[in-house]
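Dumping the structure here so I can ask a few things about it.
Shown here: the complex without one of its protein chains, the others still in place.
We just call them A, B, C, D, E, F, G, H and I in the order they show up, numbering each chain from 1.
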Amino acid sequence: MTKEDVTAMILSAKRSSGMTWEDIAAKIDMSPVWTHSAAMGMNAMPKDKAEALSSVMGLPQEAALVLAESPTKIWEQAVPTDPCIYRLYEIVGVYGPTIKAIIQEKFGDGIMSAIDFDMQITRVEHPKGDRVKIEMSGKYLGYNSW
Amino acid sequence: MTKEDVTAMILSAKRSSGMTWEDIAAKIDMSPVWTHSAAMGMNAMPKDKAEALSSVMGLPQEAALVLAESPTKIWEQAVPTDPCIYRLYEIVGVYGPTIKAIIQEKFGDGIMSAIDFDMQITRVEHPKGDRVKIEMSGKYLGYNSW
Amino acid sequence: MTKEDVTAMILSAKRSSGMTWEDIAAKIDMSPVWTHSAAMGMNAMPKDKAEALSSVMGLPQEAALVLAESPTKIWEQAVPTDPCIYRLYEIVGVYGPTIKAIIQEKFGDGIMSAIDFDMQITRVEHPKGDRVKIEMSGKYLGYNSW
Amino acid sequence: MTKEDVTAMILSAKRSSGMTWEDIAAKIDMSPVWTHSAAMGMNAMPKDKAEALSSVMGLPQEAALVLAESPTKIWEQAVPTDPCIYRLYEIVGVYGPTIKAIIQEKFGDGIMSAIDFDMQITRVEHPKGDRVKIEMSGKYLGYNSW
Amino acid sequence: MTKEDVTAMILSAKRSSGMTWEDIAAKIDMSPVWTHSAAMGMNAMPKDKAEALSSVMGLPQEAALVLAESPTKIWEQAVPTDPCIYRLYEIVGVYGPTIKAIIQEKFGDGIMSAIDFDMQITRVEHPKGDRVKIEMSGKYLGYNSW
Amino acid sequence: MTKEDVTAMILSAKRSSGMTWEDIAAKIDMSPVWTHSAAMGMNAMPKDKAEALSSVMGLPQEAALVLAESPTKIWEQAVPTDPCIYRLYEIVGVYGPTIKAIIQEKFGDGIMSAIDFDMQITRVEHPKGDRVKIEMSGKYLGYNSW
Amino acid sequence: MTKEDVTAMILSAKRSSGMTWEDIAAKIDMSPVWTHSAAMGMNAMPKDKAEALSSVMGLPQEAALVLAESPTKIWEQAVPTDPCIYRLYEIVGVYGPTIKAIIQEKFGDGIMSAIDFDMQITRVEHPKGDRVKIEMSGKYLGYNSW
Amino acid sequence: MTKEDVTAMILSAKRSSGMTWEDIAAKIDMSPVWTHSAAMGMNAMPKDKAEALSSVMGLPQEAALVLAESPTKIWEQAVPTDPCIYRLYEIVGVYGPTIKAIIQEKFGDGIMSAIDFDMQITRVEHPKGDRVKIEMSGKYLGYNSW
Amino acid sequence: MTKEDVTAMILSAKRSSGMTWEDIAAKIDMSPVWTHSAAMGMNAMPKDKAEALSSVMGLPQEAALVLAESPTKIWEQAVPTDPCIYRLYEIVGVYGPTIKAIIQEKFGDGIMSAIDFDMQITRVEHPKGDRVKIEMSGKYLGYNSW
Partner (left out) sequence: MTKEDVTAMILSAKRSSGMTWEDIAAKIDMSPVWTHSAAMGMNAMPKDKAEALSSVMGLPQEAALVLAESPTKIWEQAVPTDPCIYRLYEIVGVYGPTIKAIIQEKFGDGIMSAIDFDMQITRVEHPKGDRVKIEMSGKYLGYNSW
């Protein structure tokens, strides 16, 4: 049983249950972003969360073990073509040097961690059309000298 | 006089003036993210902001015209190697399909615009080490059928 | 049942029915371009159109659900080799900067949306050989400053 | 004197004259799309048009000869990053197979020529936001068998 | 039944029949180059030729329909490694700009069509070793101005 | 003095002399294809031809030595974008496996040499539009076994 | 039955027979390099050698026919990662221009054929550690002028 | 003064002196292959050889120091297009797995070193056309286990 | 039975036995790094170690033979996306030229062997967070001149 197998079981159980990612996340008391990402096999679940998710989705016992394993995170190396995902690359491409400049102005020579990291996505109402809000938070890490 | 020329003049004026991007942005009453990005030639400035920036930085007259022109936005097409910028690609690579899934759950079939878009970066104090917070906001656009 | 499965069922039903894309599009009261694209799994169908298409092509019930789901649009990232498709890339490659210049002259700093977008293809008679006419229409989106 | 030299002279003369591409095109009695493209060195000008453009923009004599030469058309081979140009690739990527299918349904086994080809761009008013209209027309060419 | 299936059936029938491509081409009264290319799924066959080939090779009825469909021509995008095919790329790479210069000297600003096109291959005896002769013929197409 | 320098001198002398490649080739008693290719630095000239060309074009003495040196042949490794040159790649891409099959049917296991090789280009009149004819001839080389 | 099938049969028979490539090559009276290469499907075997190999390895009758067919030689296009094979690329990368210079100094403007070619590999004893000796021999081919 | 500068000085001195690589190599008592490679900046010269070469070619004093420095060996990463160099890649591509198999049969699990390595190139007379002989010799290195 | 088959058998036996890589390595008296690497099929095992591992993991007899065969080492050629592995590439990318400079300062013109090589990984306690320590050791190899 691989991470891909478990993802397929979760997607199938989700379809027949009619639950949204927000529903599922609420049942295991985690955020929807992290829950979806772990269900896709892109994050390892702490043991208790893996068991909670298995029980919510009615998965076989071995699934919780697999959900708790460290994944090898493989993502699209070329520019992804799906318009919704591509726009994120466009933002990072256009604003990457700006984000670097502002981080270094505010913190010093270092980076925002992508490991000690979390993210929230919300819908914000707006008279000219509702807006997507993405909030990312990562620990600042400064370079070492020796 | 090209966008690259104006960027070089701004960077040089900034160095000798000792101002930060936050200082400069405050003087033209815009955000630091957008101000840096426009100074780098990645966004066109409205005419009045272009003139304000020229005056703050002591640029020659023609510079304001150039700052107001539409740029051709060229960004790194391969994976960028600078660790601070790379981490942003890693986030978008790992969480791209998750962001897509959550947007479509909350809004329907569509995308977050990267054109009608803005971003803020702040430093958040934290006992285990301060954190970088990035907030993105983009208009939701739904696909057309015809 | 995936989008690919449904596409295969539609192509097979189309072959045995002898209908053209124009016939099929007429039956669900949409354009041939959009109908083909959605049948190929490159656009999500509104629920009623998904059900209409399923009924016209004699598909199983689940197919309408699949046709209504948001696709992950994956298209050829390298230069496509089919001569008919390649010529479109050649046009966009040669005339891309021109289209950008004319849009910005007519509208300001912004883009033509590929999301709020539609297209028509027609055959135009001509004494020296009939011509293909492609008409694209997309909403103008102006860049934000903040 | 190269095509690049002549392009630079035209852009500079345009800036100081204050003319738009539409103004320039009207003076040489050609379309703005073709005029911009030829000025960018992506199309050869018939001799009389090359001379008319040289005279309108106040170029040196040799420029007309250069404008009339066959260009080697070199365009961005990787996915271009400018959002306005990228959206065109997205359209061709998503709808390429659809355009091929509709052309072959309407004409037979063949292609739309990118050589015997023309294009118009217009602004269409619309209550929910004006739209960009791009019209392409190319001769149908059928494959040979022998 | 796909183009690949039909190609496999033709190759198998050819092997057991002992016919050469020249034999097969003669039976359907077409050239060996075009016949091989269509048998490989790289050209669509006119209906009567598709039926003739099916009958010569003893293919099932549906095969003639498939042979008559428009192919999506997918060819090696990277430099092919087979020495016999690579040498053709080497020729086109080394002599491409020369062929362009000579065509434009003899015809004007335009191209040799690869659609309205045919090719012959013959063996030419030579005292120092026989030679391969490849003759290509394509319609000249001149660029449009508008 | 490099091959590039000599090419530039030849092109400039050609422009001011008004000669075509055919004229120049006739003066040194070689074919236009080979003459253009050697003038572009893609073939080495035998000493007497190098001197003849230098004298015809009025080049400095050292130029003949450079024309006689072995070039390092560097050609476009990616798909070239110029439509006239691209069509040649399209032909080689679509018909490459066919040319290989026919050569091996007519000669055995081997290749057409691209070294012991020559080429002619002619204009062929045709009522539906004149045609470009390209004739290639290369020595057959059979693989060795040992 | 494909070349890959025959390769697999040979490898399996080799393993159970305990023969080395040198043993096998000796039985068919050819070199080990060529024998291995043909067994891998990278060279066509003359009919008698194909039959000899089939008989030595106990292959089914059809295998000899397949071994005698012209292969499409497909090899790793990217830099291969196996250290033993990579070192060969490193040698060719570092010394390629040197080999070209020495060949042209000794022979004139031309190449070493990779078609009329053979190779031997031997173990040479050496007090500081035995050495691998690779000897390549290819016919010199001079460029044509016409 | 860089390695490139010294290479240019050597080439220029060689042209005016009329010496071949074989002549130059003889004067410093090294092989022509290694001498050319070090002159091209692809190998570091022992101090005495660097001084000998400087004196033979009449180079300024600093040149010997530069010839003795460790180079950063940068070679063509894509498939090189020069036919003489390409054929070497073709040989390594086709015969790479064979060379690996024979080395491992003769030595065990390991590689031929490209560092403790040397090469000779000779012209071998042959009635059907002279042949290029390339002899490579590299120390066998076995993998470590720990 | 391939190397991949044996890897899968080892991973499955490891999961059911509950042993760590450190446990397994201790049982065959080798290091955990080398043991994991050989179990993944990236190193050949000496015969006795192959038999010991087979017996520890309860593998079928043929497995020991396969573990002892020379692997073809194929590793990710593009930048790997897993964050844990990517960081290693980042280190090598940033510090590669530094490592080269220091090696050449300490040893002369040459390299650190990746064949006569070993590695250890340990956990080092640290008050601000434990640290990963990686120790690599490879034989110095000096370039040859001849």
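Convention: contacts are C-beta pairs under 8 Å (C-beta built on N, C-alpha and C of every residue); 3 or more make two chains touch, one makes a residue touch a chain.
The structure displayed is predicted, hence computed values, not measured ones.
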{"item": "Those residues of subunit G which, in the complete complex, touch the missing chain", "value": "79, 81, 83, 86, 90, 93-94"}
{"item": "Interface with the undisplayed chain - residues on subunit A", "value": "30-31, 33-34, 38, 43-46, 49, 70, 72, 97, 100, 104, 109-111, 113, 115-118, 141-146"}
{"item": "Subunit I residues touching the omitted chain (full complex)", "value": "20-22, 32-33, 36-37, 40, 42, 73, 75-77, 79-80, 82-85, 87-107, 110-114, 117, 119, 121-124, 126, 128-141"}
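Heads up, the rule we're going with is that only the chains that are shown with their structure count from here on.
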{"item": "Chain pair showing more contacts of the two, A-I and E-F", "value": "E-F"}
{"item": "Approximate Å spacing (C-alpha centroids) for the pair subunit G, subunit H", "value": "23"}
{"item": "Subunit G residues counted as touching two or more neighbouring chains", "value": "33, 72-73, 75, 77, 79, 82-83, 85, 97, 100, 104, 110-111, 113-115, 117, 141"}
{"item": "All pairs of touching chains, each written as two labels joined by a dash", "value": "A-B, A-C, A-D, A-I, B-C, B-D, B-I, C-D, C-E, C-F, D-E, D-F, E-F, E-G, E-H, F-G, F-H, G-H, G-I, H-I"}
